[in-house]
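For this depiction, one protein chain was excluded, whereas all remaining protein chains were kept in their positions.
Chain lettering (A, B and C) follows the sequence in which the chains are written, and residue indices restart at 1 in each chain.
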Amino acid sequence: MTNFAPDTILSLYRTMVRIRLCEEKLARAYQAGKIVGACHTYVGQEAIAAGVCQSLRDDDAVFSTHRGHGHALAKGVTPRQLIAELFGRASGCSGGRGGSMHLFAPEVGLMGTSGIVGSSILQATGAGYSFQLLNTDRISVAFFGDGAVSNGAFHEGLNLAAIWDLPVLFVCEDNLYATEVPFDYATRNTNVAARAQGYGLTATSLDGNDAVEVCAVAGEMVKLCREGKGPALMVCHTYRTRPHAEGMRDGGYRTQEEIDAWKQRDPISRLRQTAVEAGTVTDNQFAAIDEEIAAEITDAEEFAESSPWPDPATATEHVYGSTT
Amino acid sequence: MTNFAPDTILSLYRTMVRIRLCEEKLARAYQAGKIVGACHTYVGQEAIAAGVCQSLRDDDAVFSTHRGHGHALAKGVTPRQLIAELFGRASGCSGGRGGSMHLFAPEVGLMGTSGIVGSSILQATGAGYSFQLLNTDRISVAFFGDGAVSNGAFHEGLNLAAIWDLPVLFVCEDNLYATEVPFDYATRNTNVAARAQGYGLTATSLDGNDAVEVCAVAGEMVKLCREGKGPALMVCHTYRTRPHAEGMRDGGYRTQEEIDAWKQRDPISRLRQTAVEAGTVTDNQFAAIDEEIAAEITDAEEFAESSPWPDPATATEHVYGSTT
Amino acid sequence: MSPREISYTDAAREALAAAMERDPTIFILGEGIGERGGNFNTTVGLYERFGPMRLRDTPICERGFTGICTGAAMTGTRPVIDFMIVDFILDGVGELVNQMARIQYLTQGRLKMPVLIRGCFGIGSGYAAHHSGNYYSLFVNIPGFHVVLPTTPYDAKGLMATALRSDNPVIYLENKSLLNCRGPVPEEDYTIPFGEAVIRRLGSGLTVVAVGAMVPLTLSVCDDLASEGIEVELIDPRTLAPLDLSTILESLAKTGRLLVVDESFGPCGIGAEISARVMELAFNDLDAPVRRLNGEHTPTPYSPTLEAAVIPSAARIADAIRNLAAD
Partner (left out) sequence: MSPREISYTDAAREALAAAMERDPTIFILGEGIGERGGNFNTTVGLYERFGPMRLRDTPICERGFTGICTGAAMTGTRPVIDFMIVDFILDGVGELVNQMARIQYLTQGRLKMPVLIRGCFGIGSGYAAHHSGNYYSLFVNIPGFHVVLPTTPYDAKGLMATALRSDNPVIYLENKSLLNCRGPVPEEDYTIPFGEAVIRRLGSGLTVVAVGAMVPLTLSVCDDLASEGIEVELIDPRTLAPLDLSTILESLAKTGRLLVVDESFGPCGIGAEISARVMELAFNDLDAPVRRLNGEHTPTPYSPTLEAAVIPSAARIADAIRNLAAD
């Protein structure tokens, strides 16, 4: 904590609150039928997107998952663009074509959320290939859940990144479950950092609900990758406190006690409390952010709701680019 | 060595010589244009198929690769059936439909060689699933090369076998190259046994050119699997002394010195020499096998050559079984 | 006594449960098909009856469990792969096409390949690009598969029962929009042969072959069209491989006009195959060219306004029928 300037703390906090309030807005909108299809929220995991993206530049590339609203916001997609996208409006970051699982904003380096588990790992590795070939110091980041670890994409992607020394940061968000399947059922070896080391990556595990720790570790790993010493992997231990997806029941596979215990480790209040106790930031400063973001999200929802629907006549555009 | 009865030594020797002479016959037949398509020989690796299959029963299931003649012979396919298959004759083990990369003899548990790298791992795992569900003590074996280790099938197959405790023996034949790509280029971690342990398998490495060692280790591992304590993996370090496939050049990626050094470790003469020196078996006994097998292979080739071609009218049969 | 009505999903599950009762070699792999009962309730209650060995939750490794089921089917069991959303099947295409579909052939029938592959498909409800796929044409193109698309609870049960007796890999596809539809379903076990189409509506004006959810959608416009004087004969092929051409040809002999309605992609789709076959076999019966109405040739967009623009709607189906009638 002491390592971070108040500005960084406030920035992490702002991002996390933005994600949280957006997600809560989206959850209500889903219940109200304003959002269709799949909607996986990031509530409880905000520290990871916030902490990792804090060290990234706009021209770094992030590849995300089905649970990608947080990554999108942390990378610079605005709440207006995000909510409008889930509302299916032309002003959404994918013009309403994508929805929750297909958020794209290449302008700020959000290279896509994905409805297919595992692909983010491979595409980020490919972006690393581009950046190495183009001789830049850009890096790419793959977010993925514990569920992707038992998928062949994990194996093939990590291996290729390792043998080619690609500037890729792999961020595994281990929230204990893939839908309702526990991670320790899906594999006999839940130590993802050790497994990554087995492929030749620099890797470490950390508390994914501690924004400061995430930010510190990510900062080092990003630096490593930027200096050509990648790839690297960080495992963030965390928990989603809402159901797997909006509209799904949440019973049977986990206990209320477990959920409550993790709620105690809420990344947002933790950051705030620690910083206030350490005297780095005042509570008023945090409260001001709460207010600022609440207004931002209200505005974003209004913006989304008043945005036009995409023109059906455009539905078949852009299947192909040009071939000269 | 001392652990094995002379009969076992002779059996291992017979299988290896059968493979070797068959392969040499096939190589010449390929040059003579009697074999078309792909033909990957097993010369130099005979100890592995011989040593592993020594402990298997007919009702155990073997899943093999593109380099599968040795596995087929060791599992009980006859030289007549093998050579006839590669000659494309109706009397071949796949009725001439398969050729080298599609050898099938389910009657003796040879569940297929494959032109696709990786599939043997998954199918053997599935056979293990059957044997567990059917509550038998049958086991399955997946042979695969170092080249398959960086494929997603390795990751997904080993993981599933491990979490479900399936009776599967994985046999990795590390002959240093996948076609011309060195194993230590394809991965930063060539210790396949350690990697298998990382998935929760019992695993060990051994000298794949020592038939006695292969047989001893395989015996233990087969027992483990049969007792429901699988899965297990053994890495056999070995070398193919012929080109990747018949008709391919063999230069550029490896040195003549390397080839010569490995020829010094020829598994057949090693077994013979050690056994004769130890006094377990006489050289005459070995010589008798040489003669017996030479006759067997000559007969097999004659059989193949005089066998009828498959009837073109049957070419479209058996695409579907029945649906009642 | 009016016959019992149950849902499509319940009907399919009833056949599955009966088969599992009868045949102890049947087991199911998939994500969330164990205690959870399947994301689409495909296996609700079965875990309690048949236990964890026969309903096995998998990690997310579609290629892996497809390959495993291939090996299992080769060694005496009858696997069911529950893909949940059928788009996930694409990661297993290598195992399906190179291995599963070919091993009966390569062994000259000495090995059988009794695998049931099921998954929910179709465009609608904002499932968007990665969860709206229709891949049946691909599996019709490849030899070795049966491709089955039940459109009623009755057929869901009877075709499932047949699938679970077949030696062959069966791709059993459930349209998401039909899962909750209800209809009469006998309690006893029965099978429906593959390759037998059913005529959903008799008519002498023109013939429509509709696929999947397009069957009830087309049916919904037929009465209106009848009041305009267009009598549609509506055929539900029920299985695309094998395909019952005789029923289509008989109808065509009567009507002289044929439209194929399919929400999936047109190029090299099932409509193209039906069209080509019909021309080959009954050129002289055709009073007008066979027409196809397909979804647009684009990825599936999310927004309701865009999504509606890429699939055949009731209105577009009616128009296509009117145009063909006037052709």
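Quick note on the criterion: a contact is a pair of C-beta atoms (placed from the backbone, for glycine too) under 8 Å apart; a residue touches a chain by one contact, two chains touch by 3 or more.
Treat the numbers as computed from the prediction; the structure is a model and nothing was measured.
Trainee: Please identify which of the visible chains the hidden chain touches across the whole complex.
Mentor: A, B, C
Trainee: Using the definition of touch stated at the top, determine which of C:87, C:155 or C:174 touches the missing chain.
Mentor: C:87
Trainee: Taking the full complex into account, find the residue in B:48, B:101, B:216 or B:275 that is in contact with the omitted chain.
Mentor: In the full complex, the listed residue that touches the missing chain is B:101.
Trainee: Can you tell me which of C:34, C:59 or C:144 touches the chain that was removed from the display?
Mentor: C:144
Trainee: Check the options C:106, C:164 or C:321 and report the residue that touches the missing chain.
Mentor: The missing chain is touched by C:106.
Trainee: Which listed residue (A:51, A:157 or A:198) would be found touching the missing chain in the intact complex?
Mentor: Final answer for the missing-chain contact: A:157.
Trainee: In terms of residues, what is the contact footprint of the unshown chain on chain B?
Mentor: 35-38, 85, 88-89, 92, 94, 96-99, 101-102, 114-118, 147-148, 150-152, 178-181, 185-187, 252-253, 309-316, 319
Trainee: Taking the full complex into account, what residues of chain C touch the chain not shown?
Mentor: Listed in rising order, the touching residues are 62-63, 87-88, 90-91, 93-94, 97-98, 101-102, 105-106, 129-130, 137-138, 140-144, 241, 265-273, 275-277, 279-280, 283, 286, 288-292, 297-299, 301.
Trainee: Just the residue numbers, please: which parts of chain A touch the chain that's not shown?
Mentor: Counting only chain A, the missing chain is touched by 61, 63, 94-95, 97-98, 102, 104, 106-107, 111-112, 114-116, 119, 121-134, 140, 152-153, 155-157, 159-160, 163-164, 317-324.
Just so it is clear, only the chains that are shown with their structure count from here on.
Trainee: If you average the Cα atoms per chain, which one ends up farthest from chain B?
Mentor: A
Trainee: Mean of the CA atoms for each chain, then the mean for all of them together: which chain is nearest?
Mentor: C
Trainee: So, what's the distance in Å between the C-alpha centres of chain C and chain B?
Mentor: Measuring from centre to centre gives 41 Å for this pair.
Trainee: Compute the distance, rounded to whole Å, between the mean C-alpha positions of chain A and chain B.
Mentor: 46
Trainee: Taking each chain's centre as the mean position of its Cα atoms, how many Å separate chain A from chain C?
Mentor: Spacing between the chain centres: roughly 36 Å.
Trainee: Where in chain C do residues touch two or more of the other chains?
Mentor: Those would be 59, 61, 63-64.
Trainee: Would you give the residues of chain B that are in contact with at least 2 other chains, written as numbers and ranges?
Mentor: 152-153, 155-156, 159, 163
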